[in-house]
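Okay, so here's the structure we're looking at.
One protein chain is absent from this view; the other protein chains keep their places.
Going in written order, the chains are labelled A, B and C, and every chain counts its residues from 1.
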Amino acid sequence: MLYFRNDYGAGAHPAVLEALCGTNMELTPGYGTDQYTRQAAETIRDLCGVPDAAVHFLMGGTQANKTAIAAFLRPYEAVLAAASGHICVHEAGAVEQDGHAVLRLPAPDGKLTPELLRSAMAGPVNEHTVVPRLAYISNTTELGTVYTRPELLALRRCCDELGLYLYCDGARLGSAMDAGGTGFADYGACCHAFTIGGTKNGLLLGEALVIAEPALRPGFRNCMKQQGAMLAKGRLLGVQFEAVLRDGLYLSLAAHANAQAKRLAAGLERLGVPLLAPAESNQVFPILPEGAAEALGRSVEFEVERGMDGGRTCIRFVTAWHTPPEDVDALLALMEDLLK
Amino acid sequence: MLYFRNDYGAGAHPAVLEALCGTNMELTPGYGTDQYTRQAAETIRDLCGVPDAAVHFLMGGTQANKTAIAAFLRPYEAVLAAASGHICVHEAGAVEQDGHAVLRLPAPDGKLTPELLRSAMAGPVNEHTVVPRLAYISNTTELGTVYTRPELLALRRCCDELGLYLYCDGARLGSAMDAGGTGFADYGACCHAFTIGGTKNGLLLGEALVIAEPALRPGFRNCMKQQGAMLAKGRLLGVQFEAVLRDGLYLSLAAHANAQAKRLAAGLERLGVPLLAPAESNQVFPILPEGAAEALGRSVEFEVERGMDGGRTCIRFVTAWHTPPEDVDALLALMEDLLK
Amino acid sequence: MLYFRNDYGAGAHPAVLEALCGTNMELTPGYGTDQYTRQAAETIRDLCGVPDAAVHFLMGGTQANKTAIAAFLRPYEAVLAAASGHICVHEAGAVEQDGHAVLRLPAPDGKLTPELLRSAMAGPVNEHTVVPRLAYISNTTELGTVYTRPELLALRRCCDELGLYLYCDGARLGSAMDAGGTGFADYGACCHAFTIGGTKNGLLLGEALVIAEPALRPGFRNCMKQQGAMLAKGRLLGVQFEAVLRDGLYLSLAAHANAQAKRLAAGLERLGVPLLAPAESNQVFPILPEGAAEALGRSVEFEVERGMDGGRTCIRFVTAWHTPPEDVDALLALMEDLLK
Partner (left out) sequence: MLYFRNDYGAGAHPAVLEALCGTNMELTPGYGTDQYTRQAAETIRDLCGVPDAAVHFLMGGTQANKTAIAAFLRPYEAVLAAASGHICVHEAGAVEQDGHAVLRLPAPDGKLTPELLRSAMAGPVNEHTVVPRLAYISNTTELGTVYTRPELLALRRCCDELGLYLYCDGARLGSAMDAGGTGFADYGACCHAFTIGGTKNGLLLGEALVIAEPALRPGFRNCMKQQGAMLAKGRLLGVQFEAVLRDGLYLSLAAHANAQAKRLAAGLERLGVPLLAPAESNQVFPILPEGAAEALGRSVEFEVERGMDGGRTCIRFVTAWHTPPEDVDALLALMEDLLK
């Protein structure tokens, strides 16, 4: 079976595993108070250009989103997000569980815009309504689209104007930076807080949360602990992040995944397969004619995105840091046979 | 000033006040364990045709909605509602505060339909998504529209099919019954639970919650108490509901309000004033040309619903059990002058 | 039956009812934005000597406690309270429902002391523990005991030293002031926030929350609405509080209740009946020999506090603003017969 199901199907990149094995028997204090965690946080502060940023390491994306939002907002404050956003459709109501409404905005390409934010804030906001306070974006989005630097800057200006915090879920931040030409410092400058995703880019597990905005920092570790989000052997996260961040591996892994997706998308285009959204990063959403998805499923692992009219099916291919180029070729060959 | 601001501007109907005064110095047990509360619950069970329904008396609409939903759902279960629904826009995120997502569905007339429900349930529902479990409707809706009996029956059938509870927020149930030709028994038969609103139809305060579905009854009083929703002098609610329900006053008060709204809407039609939604119950939403709302505001109390294109403003007139017919005439005369 | 069950068994004092009836047909804006509510808030600010205090009117004691604490604390912050405190044993976990731990401290007389607070804060407080931030006291306590002015001052000094807010649940504040020689201004000076209870001292319903501490004021009405704690016909609370506060009725009603309790306690002492706690206010806790409570229950309404050793039973007598002195005499006569 060819594997294009997701980018968290394998374990860790060998360099990450090596770092874990190399430090395995060291004895350190727990809960992220060790030197490895401190070092990784320092590396991240340097990369982001926010010397006093608070940096925390969490275990997964839902956990990071949920803990951050619960810590940042007062009880009646709400979140604005694209309706396709991860917190809207893939987190089982995690944000609402902590008491906060998530207002789902229609964004066909999965991206928030100043216009969408302004429109959401155009109605009355008062003591009878929820009070939107945080704009949630994911980069890359759940449709594989990507924010550019000017888009991030425009969002931040709009958020400042509307009294909103800008929060970026960077579960696939490496892929977003590679595809969109942004760098860590852009997120440090544009976002009040954001995550750097490890799980989908070479780590066993781990998301780094960067809190650039000073007002959002107090009490965060208390919130982490209360949410069950503080790893006992915290250094495991520091060791892994340091392994991918200190010398650029994080970006080269993402670049590999993106390159394979780009080749795959180009091949699909040659075959005349329509895509649900432009293939900007490491997720590709081809729309297959009736019966094709089922047939393909016998040789390839992928996920079904949704049924469409005319019996067509939109499926999702995901490439990863470990996707062999020859698997892309093999997939394209299969597709060509299938669609003949 | 003419008063068309809302239907909770005055105190209680004289018969309600008389019942309160007449029982004022009686000494009863607290928290709704008295005979007046029991009697009112029995009256409601009779009217609704659900002999074993659980009936609880709460202090306000937001409280009733919030307490019911928190008691009925498991942590990951969610609510489907029209985007204009009271829980979506007038309750400050009360339902989300207790941990439940509210999915806002587009319903231009404020009414849920089987099609809307089916469409909301068409996507994947699994352990990564919220699990919709309760369909929230309000009758009358926030736009003054009304559900008919066939519509309620169709919703219930659809809910049964989709594994949803049907919950009706009846803050203006009297008005809805008068306008839509439904009776208490229709709600007993179609809804798993619903409220009978007192605040907007002659009581000082109070909403009766009827839980027809046996599975939703256990532990409700614990939830009420935990939510701060159990009135110490609980009998005040029983006394008031009994005063309006035992002999039909509840419906005749609503009929009066509806009749005045109908006269008002007819007059506005004669004047050529467009309405945002059909004037089916005791709320009328005229769309005024630029400047008119401001001028009118010097002589009439009303609320602004929203700004519209071309400088126009949609405002809301509400009639109530106590609206003098001559005030409707006076308002129409003012409007005629204004729009000349 | 003689009625000594509680102090919320009757409706409202006639002067309160008269005020409600006299304003019943006036038409005002809702949710406490009317002039009556403003006037009552102003009266309270004057009485308390905190010219810029935020004053809010809520419907009940559990609701007031729960809403205040949820609004005041961050997610991981906790409450310190006497184990007998209302939030510990009579509110069905309302404070915890909003996410905050309540640490129950052993206080045989129901009163917090600086020593208890210091002892509770003596252990480690860090990111692995809850962080106590608010000391909850009730005055009068659930055992009928009362704080004096020096005690309140000492608690406040201790709270300032420990970084705690001092919050006083004043469900029976009138009784506490009469019994303890304190005045409204003492609470304004000593407490960061406190309530003035109406339900148990002459109102149909209503608790006024006074927020003296500026840092605790922002967003409170949003929290109220979200908790279902904002009364639509808000003026009902303002009208009632103004009726009892503007000319001292509040205190004279409480003084009457206390006086009857004092007579009752003196009579019980003459009869040799031991009390669970000193009878300082309007609650008296006699300990009856085996069988006596049951016999008494045939002629008197009261509540059982708890079973005690030797088959004895501690019961609770409560006097109120409406307790006829002759009922106290009659009760004492019954007790004398019973214990002969």
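As a working rule, contacts are C-beta pairs under 8 Å (C-beta built on N, C-alpha and C of every residue); 3 or more make two chains touch, one makes a residue touch a chain.
Since we're looking at a predicted model, the values are computed, not measured.
Could you tell which one of C:A15, C:A101 or C:A295 touches the chain left off the display?
Considering the complete complex, C:A101 is the one touching the chain left out.
Among A:A41, A:A94, A:M121 or A:C190, which one touches the chain that has been omitted from the display?
If we include the chain that is not displayed, A:A94 is the one touching it.
Out of B:L209, B:C223 or B:L296, point to the residue that touches the absent chain in the complete complex.
For the chain that is not drawn, the touching residue is B:C223.
Would you mind spotting which of A:T199, A:N258, A:N282 or A:T319 touches the chain that isn't drawn?
A:T199
Which chain A residues would touch the chain omitted from the figure, given the whole complex?
Residues in contact with the chain left out: 3, 5-6, 8-12, 14, 17, 20-21, 23-30, 59-67, 91-94, 97-98, 199-200, 204-205, 222, 225-233, 236, 301, 322.
Extract the touching residues of chain C with respect to the undisplayed chain.
75-76, 78, 89-93, 96-104, 123, 127-130, 306
Even though one chain is hidden, which residues of chain B still touch it in the full complex?
Touching the missing chain: residues 31, 70-71, 74-76, 98-99, 127-128, 131, 219, 221-226, 230.
We adopt the following convention: only the chains that are shown with their structure count from here on.
Considering chain A as a copy of chain B, what rotation angle in degrees (nearest 5) results from a C-alpha superposition of the former onto the latter?
180
Taking each chain's centre as the mean of its C-alpha atoms, which one ends up farthest from the centre of chain A?
Computed centres place C farthest from chain A.
Looking only at C-beta pair counts, which chain-chain interface has the most contacts?
The chain pair with the largest number of C-beta contacts is B-C.
From the C-alpha centre of chain B to that of chain C, how far is it in Å?
Those two chain centres are 33 Å apart.
For chain A and chain B, let me know how many angstrom lie between their CA-based centres, rounded off.
That gives a centre separation of 42 Å.
Taking each chain's centre as the mean of its CA atoms, how far is chain A from chain C in angstrom?
So the centroids are 50 Å from each other.
Can you tell me which residues of chain C touch two or more of the remaining chains?
98, 222, 225-226, 230
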